[in-house]
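And then chain A:
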Amino acid sequence: MKKVIALTLTILMIFSLCACGGQSQESSNAPIVFTYAAPESITSLDLNNSTFIELQSIAALYGDAIIKSEVDGSYVNWLATDISWSDDYLTCDITLRDNVDFSNGKHMTAYDYVGSVQRILNDETLHGYSHFTDVESIEQTGDYTCRVKFKTVPVLFNDYWKSICVIDIDAYNENPETFFDAPITTGSFTVSSFDPVTCEIHLTRNDSWWGWEAFGGQKTNVDEIVFKCINEDTTRVSALRTGEIDFAKMIPADNVATIKGEGFNVESFSRNEAVYVGLQVDGIFQDQKIREAFSYCINRPLLVASVVGGGEACTWPCLPMNEGFNGSVNAYPFDLDHAKQCLAESSYNGEEVNVIIATSKITRGNEVIQAITNMMEAAGFKVNVETLEFASFADRRSAGTYDVHISAFTFSSSYAELTSLIGTDRMGTHFLPDDLKDVISRLTGVGDPAKREALCLEGLTLVANYFDPVVPLYQTFEEDACKPNITGIGYSSAGWHDFRYMQVGE
Partner candidate 1 sequence: MEDLLKIEDLYVEYRVGGTVAKAINGVDLTIGKGEALGLVGESGAGKTTTALSVLNLLPEKIGFITKGKITFDGRSVLDMSDKEMSGIRGSKISMVFQNPLTSLNPVFTVGHQVEMVLEHHKHLNKKEARAEAVKLFAMVGIPEYRLNDYPHQFSGGMRQRVGIAAALACSPELLIADEPTTALDVTIQAQILEMMKDLQKQYSTSLLMITHNLGIIAELCQKVAIMYGGKIVEYGTVEEVFNHPKHWYTIGLINAIPKLKGERERLESIPGLVANSQDLPGGCSFHPRCRYCTEQCMNEIPATEEVAEGHYVACWNRRT
Partner candidate 2 sequence: MLQKIIRRALATVVVLIGVSIIAFLLVRLAPGDPAKLMLPDTATEETIQAMREKMGTDKPLFIQYLTYMKNVLKGDLGTSYHYNRSCSQLIFSRLPSTAKLAGFGMLLSLCFSIPLGMIAGIKKGSFIDTLSMFFAMIGQSMSHVWLGLMLILIFAVNLKWLPSMGTGTFKHMIMPAIVIGFQFSALATRMVRSGMIDVLQEDYITATRAKGISKFKVYTKYAFKNALLPVVTVVGSQVGAMMSGSMVIETVFSWPGIGSLTTQAIYNRDYQLIQSILLISATIFVVCNLLVDILYTFIDPRISFN
């Protein structure tokens, strides 16, 4: 008898659990909710303390910085109406807008902005701290003005300062640990909830955002944006197909046809990232002819067309959107005969070339390395490949214990590439000839954009001619899918999205 009762109770319990927690059907006046997913486990909303790409989309919604980078890569004044520099580029005067309010009603002044910047200057534990070590001081000079003094010329000012969004600094100081779980900011959307365990973020539209009028675009009709993290590619695609999400970032190439067939829109765009090769000059590749042979034997267009399925073959040691790009010459053509000839003329005696690759960083990495191996062997190289997990790969790379290393790199700025990456031999190629070193030292600290452009071009031309320390292969691409009734999403080549003006149709 007792067992019967227990069994009945258990069944009842199960049914009641089933009943609760379902989504209730909404009426037609329901708020429009846009749900999207990316394979990033965003665990903190503090843009200055993370490296998540998709967090940039979210921070662009909830936060305002003095400048903003648009999806096409250009920079516009945003929270600042004016940014003026001294002649030596070491002092910067910023004038902020006077009609900006925080989501808690407080009016924004330069006090808040100065505090927001100082928070980063004072906190060494933040990931982004190292970007601001060149700041000597920042001071409020008026209700809406402030002055920043730099120790050295901040060449990458735009790149770095676009990530500092203004926050209610007093509120932050009251609760620094939990402030970023529901940050009080001035943006087009406000964070209404954030669950760091499931990485789910809810944002609600801020109708009193100053920018709806200031920028002229049609305000989005989405009331709430929900971000979910789905790491597994197939699950993300499934969630799109079941209707659980409206937009899926990074669809694997195999699924594109199916998704398109079901009526979804798939947007394909190039990323500011390229798969590149670094050649170690302490070993086999000391001879420039061998390096040239390597570059010539790789058929970049074929990799792009047949192996990866998209993207662009690289023709220059930086991307078209970077400074110092020379579009009139192809520094990396494919010519197998020339490659064989170079190899024959060189001091290469059939030694085994040790290739290390971090396949987790490269889409279709296994297929890519197979293709590259075949291409190298066709030219006469003997190849030994090691596919490594990224942590081990990074170790080997900086120690320089390889002949060829292949990885992917974000080419956000030629200045950074030349001064930080190449100038400091970050990649362990041990290659830094005097003329290149000279250009880099002349480039360091140059504030004038025109001058910088010329010096970058000079430096990159040397890199192209030397076939080292950076030999890019191809620019990567990304495919995102969304429901057909959604329009107006901006796609940036840096991988983030502009959701401010999207319209959800019927």
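Note that in this section a contact is a pair of C-beta atoms (placed from the backbone, for glycine too) under 8 Å apart; a residue touches a chain by one contact, two chains touch by 3 or more; residues count from 1.
Inclusion criterion for the candidates: all candidates are chains of the complex that A comes from, given by their letters.
Because the structure is a prediction, the values reported are computed rather than measured.
Engineer: Looking at this complex, which of 1 or 2 sits next to chain A and touches it?
Structural biologist: 2
Engineer: Using the touch definition from the top, list the residues of chain A that touch candidate 2 in their complex.
Structural biologist: 17-18, 20-22, 41, 43-44, 49, 51, 124-125, 127, 130, 196-200, 228-232, 234-235, 238-239, 241-242, 244, 389-392, 394-396, 398, 409-410, 416, 420-421, 424, 426
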